[in-house]
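As you look at this complex, bear in mind that one protein chain is not there, while each of the others sits in place.
Naming follows writing order (A, B and C), and every chain is counted from residue 1.
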Amino acid sequence: MRTEVVIGKMKMKNPVMTASGTFGYGNEYAEFFDLSKLGAINVKGISLEPMEGNPSPRICETPCGMINSIGLQNVGLEAFIREKLSYLRKFRTNIVVNVLGNTVEEYIRICERLDEEEIDAIELNVSCPNVKKGGISFGVDEYQLAGLLKDVRRSVKNKTLIVKLSPNVTDIRVFAKVAEEEGSDAISLINTITAMSIDINTRRPKIANLIGGLSGPAIKPIAVRMVWEAFNAVKIPIIGMGGIMNHEDALEFILAGASAVAIGTANFVDPESTMKVVEGIGSYMADNDIMDVNTIIGGLEK
Amino acid sequence: MRTEVVIGKMKMKNPVMTASGTFGYGNEYAEFFDLSKLGAINVKGISLEPMEGNPSPRICETPCGMINSIGLQNVGLEAFIREKLSYLRKFRTNIVVNVLGNTVEEYIRICERLDEEEIDAIELNVSCPNVKKGGISFGVDEYQLAGLLKDVRRSVKNKTLIVKLSPNVTDIRVFAKVAEEEGSDAISLINTITAMSIDINTRRPKIANLIGGLSGPAIKPIAVRMVWEAFNAVKIPIIGMGGIMNHEDALEFILAGASAVAIGTANFVDPESTMKVVEGIGSYMADNDIMDVNTIIGGLEK
Amino acid sequence: MSKLFTAEIIENRPAAKDIHLIKLHLPRHAMNPEPGQFYMLQVGLHNDPLLKRPFCMFDSGAHELAILVKRVGRGTAILTGKLPGSFVDVLGPLGTPYPRVEKEPLIISGGMGMASVYSLIKKYGKGCRVIYGAGSREGLISLDNIREMAGEVAVTTDDGSEGTRGNVMDKIGEYANKGSVVYACGPEIMLMKVSRYCVEHEIECYVSLEQNMACGIGSCVGCVVKTLEGYKRVCKEGPVFRADEIVWD
Partner (left out) sequence: MSKLFTAEIIENRPAAKDIHLIKLHLPRHAMNPEPGQFYMLQVGLHNDPLLKRPFCMFDSGAHELAILVKRVGRGTAILTGKLPGSFVDVLGPLGTPYPRVEKEPLIISGGMGMASVYSLIKKYGKGCRVIYGAGSREGLISLDNIREMAGEVAVTTDDGSEGTRGNVMDKIGEYANKGSVVYACGPEIMLMKVSRYCVEHEIECYVSLEQNMACGIGSCVGCVVKTLEGYKRVCKEGPVFRADEIVWD
């Protein structure tokens, strides 16, 4: 039974990875299972300089979902390389680094630096709706996105370049095509959907930043639809995510066209989610006589 | 205690109405409660000619939500006026008629006809994602929307004109402003979000039409955010909807800026939902010493 | 006399493989369902699973309703796991019953179809005949009761573990004739075959259909089936339809 999938230059032993920002830098999960079992680990978004993040409350629950406005708190590029990377390298899995910037120059500087490090892929977060300058403009404007990618593509020579698309757009296909045309090796989708929740007793927003990003099972049907639309628009591989809680959900994304899947919010609900998805995909393949997971990518029958 | 709100020329005894397509033509609910208790009844979308709708399965459940692809099945304009309207007129409440067309001309013909009938408001469905020609182009393209509204506004002389916005856009404020500029009396939002679900055992889509519209609690935080954005962009009243299950949810929309709310999917879960929301808003007002519901519209404290 | 009420689960026990018999205590006013009608049950907490699930009236008594639930997904797993003493929100009775026709009733049940026709067999008693098919012996529910109630019972199983090896279509020729009225419930493929047979042989026939449902009361238009007169709602114009009006595809 073959579960290996290929995303750009990156070979994954199985199609399961973590979603950026939901798995810390890996260490919190190492006590629950062997991280080497994962296809890849995607770490919290990294910026050039450390970021403090937003005030509390940063999260709240919604029906079958949650809103977060972490504000991209992170240790910054140099501290990440110095303090976190060597720990992550101990596991026999791919390391994907999610990066974010406020300007094209920042993205380029981070990418140039990471291109020389011992990582496997760079994922550009151009869509995070949390921080006012956190890249929102790139992710929802096809021309700005194209401009950014043109420059970044030149900086990423050795690693797989993934562009993470924002779902807060009218037509995801347009953005998927821009990513493909500008030479991205893969796209990942979806990032969180902009959302808001109000406490009717205090009449105040449930998160300090007012608006945050919705994730979890609630958004799954929207994410599956976008993966399917993108799959029919471009040829580069897709990493699908949005509300995957178990292997059934993961397989829904694979059938819709995802070559790999990422688990986000589920890590909070059950820290062993990713490993259980890996195992569940194996069982499904065995039960359904599927010899190679690649044969069911986009295998939806209409 | 004053619960009356005003939407254009329409005075509602309370801010609660039904969402189009989720309350049939009213008759199914009359055995559960007195429909005169509602602020308004909004009926299934009406087209010029009867529409057959889509094949089954038309609905499926998703986490905290459902996808539908009814395909706008309806009896058509003339049969509606002949067979359904007089029944609805028996209740002391406002009647809103949701209309849809495939061309500007169709919209105009329906509106001109309804403008002379005993109804209170016309709601333009320009956003239904279900039927290939069902207006999708108007609702996600600001220029087409502006063109449609210019013509329709001239046809609607006696009734309140409401435009129902599609959430499947990058920036809802742009569309809210178009509606305001072209003279709409109010906007309603949100319609369903395009979505998809796959049965991993059969590998087939869970609804025959492949893609449908997501509704229910899952989409509430997205809807609340859009109502808030629209409230800060335009001055015309907003009818808020999307996942309202109870009066707490309804109040969230009101605090975010909705002058009235519509209950959709909740009617399927509990046929008495709308009436319970009316009662719940009353209790909340009493508990919080709110003399006039209008004083808390957009009352979110930042 | 609202059809919406809360009922207590007073019994919940396995009746066959993956199938539970659940008895509910109902408020008086919700009673008197007719064979063929169904109820919608809120199986979980509010919000998720969101929609009520439809189940046939299997049997009913003074203040009691019995349903037969097959575990096929998340909702039915939750329902069959409920402890006696817990409460569920219920809507019903809903839909059209099997109509009374002055002919000799032949009742055909495939697998879980018994959930729908059991009460009909009980109603006609010795006056009706039954063809009862299932995959194997374990899938035959209440067979002893049915033998006791009905005039005549033919049993078929795919694996021959009980009755004749085969399916209900192997028996229909022997049991149905122009003097019969056929009432059938079971898998869609069986209903299609029964319908086609009856139409061809000019036998009056009624089938009980299933569709995904949201509201159960006719308002969402989500549960339609194709008929000669266009789409009809299974929850309102059905679940029992005349076999000759269904367009099978």
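To be clear about the criterion, a contact is a pair of C-beta atoms (placed from the backbone, for glycine too) under 8 Å apart; a residue touches a chain by one contact, two chains touch by 3 or more.
Every value quoted in this text rests on a predicted model; they were computed, and no experiment measured them.
Taking the complete complex into account, the chain left out of view touches A, B, C. Per the touch definition above, the residue from A:Val5, A:Leu35, A:Leu48 or A:Cys64 contacting the chain not shown is A:Cys64.
Remark: the omitted chain is touched by one listed residue; of A:Gln73, A:Thr170 or A:Asn294 this is A:Gln73. Residue positions on chain B in contact with the hidden chain: 63-64, in rising order.
Taking the complete complex into account, residues 21-24, 28-29, 31-32, 44, 52-53, 55-61, 63-66, 68, 70, 73, 216-217, 245, 265, 267-272 of chain A touch the chain not shown. Contacts to the hidden chain, counted on chain C, fall at residues 44-45, 47-48, 78, 83, 85.
One rule holds for everything that comes next: only the chains that are shown with their structure count from here on.
In terms of inter-chain touching, the protein chains here all touch one another pairwise.
Across the assembly, the mean Cα position most removed from that of chain C is the one of A.
Sorting all chain pairs by how many C-beta pairs they have in contact places A-B at the top.
Relative to the centroid of every protein C-alpha atom shown, the closest chain centre, again from C-alpha atoms, is found for B. Averaged C-alpha coordinates put the centre of chain A at 34 Å from the centre of chain B. Mean C-alpha position of chain B lies 36 Å from that of chain C.
Centroid to centroid, with C-alpha atoms defining each point, chain A and chain C lie 46 Å apart. Residues of chain A found to touch two or more other chains are 63-64. In chain C, the residues touching two or more other chains are 47-48.
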